[in-house]
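Only one protein chain is missing from this complex, and each of the others stays in its spot.
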Amino acid sequence: MAATFTEHGRATTRRGLLLTAGGLVVALAACAAAPLYFGDYETQILFRFLVGLVLAEAWNLMAGYTGLVSLGTSSAVGLGGYVLIGLLNHSALPLGLVLVVAAVAGAVLAATAAPGLMRLRGLYFTVGTLALAEALRLVMINAERFGGASGLFLDREPPVQSELLWIATGLLAATWLVLLLADGSRLSVLLRAVRDDEDVAAQLGVRSYRVKLAVFAAASALMAAAGGVQALKLGAIEPYGMFGLRWSIDALSMVIIGGLGQRAGPVVGAAVVVISAELLADYPEAHLALTGVLLIVMMRFAPRGLVGLGADIWARRRLMRGVAS
Amino acid sequence: MEAIASSLASGFLLGGIFALTALGLSLVLGVLRLVNLAHGDLLVIGAYAGYFLLTVTGIDPLLGLPLIALALALLAAPLYHFLIRPLMGRGVEAPMMTMFGVSIVLQNLFVVGFSANTRSIETGYSTSSLTVGPATVGWIYVIGFAISVATVVAAHLVVTRTSFGRDLRACAHDSVAAAVIGVNVGRVRMLTFAAGAACTAAGGTLMGLAFSFTPSSGAGFLLNSFAVVVLGGLGSILGTLVAGITIGVLQSLGGVLLGDGYRDLVALVVFLAALIIRPQGLMSMRR
Partner (left out) sequence: MTGGPLLEVRGLGKRFGGLVAVEDLTFAVSEGSVTGVIGPNGAGKSTLIGLLGGALQPTGGTIALAGQDITELPAPERARLGIGRTYQIPRPFLDMTVDENLEVAQTASRLRLHRVAARARRGEILEGCGLGESRNWPARRLPLLRRKRLEVARALALEPQLLLLDEVGAGLVDGEVTELVDLIRAIALRKTTILIVEHVLRIVRECCTRLVVLNLGRKLADGRPAEILASDEVAAVYLGTAHRPATGSYPAPAAGAAPESPPDNPPVVAGAALACLVGGAGDRVGEGLPLLRLDRVSASYGQVPALREISLSVAPGEVVAVLGANGAGKTSLADVISGSLASRSGIIELAGTRITGLRADQIAALGIAHCMEGRRIFADLSVEQNLLIAARRAAPAASSMRLEAIYALFPVLAERRAAPGTSLSGGQQQMLAISRALMARPRLVIFDEISLGLAPIVIDRLYEALAGLRRAGLTMLIVEQDVDRALEIADRAYVLEHGTVALEGDAHAIRGDARLRHLYIGMAD
């Protein structure tokens, strides 16, 4: 992993951390205020960007920070969606609490699967997560109690556009909080130690299983909450979509295009993927094919993604300028 | 009773075809240490190739099987050369992700090129059936089983009895030591990838004859093949045959006991269980 999946820096100083946090708060405020200056169309795209970004950030936390490459994003997304619709339909719990329960369900799913999946190192973990996602989809297709192949409908009006955007913004805020914790705290070095060399980490007292489990659970919780928010917007869900490979492709391609393990990678990648999807809205297959091509090109020529590429070019320029002067 | 016997017999025969579909994945994983996430889509290519061979030229897909296999091998060689080879020695993730990209591209090319419609290959033998005792099975299952078992056994013989097979096994076990005694490791890898793709395409055509398929059938095909590889044990070709048949029969059992919708789930559960219970079986090929 260490060979291709490269460094991610860290806000080493308090001041840096505060600046980062401040910047994130401003960005969140701008998102929340978007309905004021955006039309419906733009707001909708922003919503799509926010949900995608949450998935990408969570996927990056696993793959980029800890070395857990998953193709099972849809397990958590789908579970979150079903939990949210089910609870809203059959209980009187407030929406906020329902989203929390959906997130907890995601974490529980990860904790349940972990004893099996975590025994598998490297590529077997990846294939195991893919199989888990596919198995859950088949279960849901056959589970008549949960609507079978035709799925479930939300039996109330979904929230309006601006409310949805606020919910998604709130979720992103929660995601960034988790990442700040993982990135800014002392925990950060443990994650990177496990990613870079699990054996050496163990010799230094790092209980790598617990570290990986914590990350897997946290990421799954965020993904499940994102699935819940997505289900809320759709108002109707079915297993093919909610448990579809599409979620894994999205999260993975956003991070790889943006920059795996790079702090800004998911934001850049999510922007590229969502905008290119919008530009090619009439040709969704062409967009996906393009995403695949980008993925191949990035793996070959820019394993640190667009962010890494930008950093390299910037560094080279400064060097050139230094030589010139 | 007859329904059960027919179902089990079909499952057994289908399992033989599963073994062929998994063969390429197993070879490539063993020799290149590559998880070919586009394997399912190569199978789908095989199915489309059979479909269009029949509908456009009228050639029977079974007769055209060698042609399809050859075409895929020729397609796979440059794929290896330009996409996989440069990433060798950069860990397992980079080539795996690259093949994931290839998978996404292929799937969407299918939709653009062939539409998202569900297709099936209609031939005389794909609808007629054979009755032996209490069991009635489709002719295509019988023919497919025969072709698959013959191919798998042939592959086994090539790997265990020929000098190329010797080189292949040496590369799989220790590529550095193989190179030092004079094996051209790059060439062995490319040939393995191409031969694997050829087997995969043939398996895909048979799957297309036995089932209907869509551009997105690849993911299911991939996992089914993976289940066979894991259960059979990496590096054992005859193990693949046994595992394929086991999964075919278990699927039929699952279908009979739980309902048809659970057929595919059975393979996945077996797969996850095998992965978790005997990871040492998986690791046996790794140095």
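Chains: A and B, in written order; residue numbering restarts at 1 for each.
As a working rule, a residue touches a chain if its C-beta (ideal position, glycine included) is under 8 Å from a C-beta of that chain, and two chains touch if they have at least 3 such contacts.
Only a predicted model underlies this, so the values are computations on that prediction, with no experimental measurement involved.
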**Item:** Touching the absent chain when the full complex is considered, from B:A179, B:L238, B:V256 or B:A273
**Value:** B:A179
**Message:** Using the touch definition from the top, which of A:R15, A:H90, A:R156 or A:R186 touches the missing chain?
**Reply:** A:R186
**Complete:** For subunit A, residues touching the missing partner are 2, 6-8, 186-187, 189-190, 192-193, 196-197, 199-208
**Request:** Pick out the residues on subunit B that sit against the missing chain.
**Result:** 163, 166-167, 169-170, 172-174, 176-186, 235
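By our rule, only the chains that are shown with their structure count from here on.
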**Message:** Using mean CA coordinates as chain centres, what's the gap between subunit A and subunit B in Å?
**Reply:** 32
**Item:** In the complex, subunit A residues that touch subunit B
**Value:** 1-5, 69, 71, 116-117, 119-120, 122-124, 126-128, 130-132, 134-135, 138-139, 141-142, 245, 249, 252-253, 256, 285-286, 288-289, 291-296, 299-300, 303
**Complex contact set, residues of subunit B against subunit A** = 35, 37, 83, 86-87, 90-94, 96-98, 100-105, 107-109, 111-112, 216, 219-220, 222-223, 226-227, 259, 261-262, 264-265, 268-269, 271-272, 275-276, 279, 282
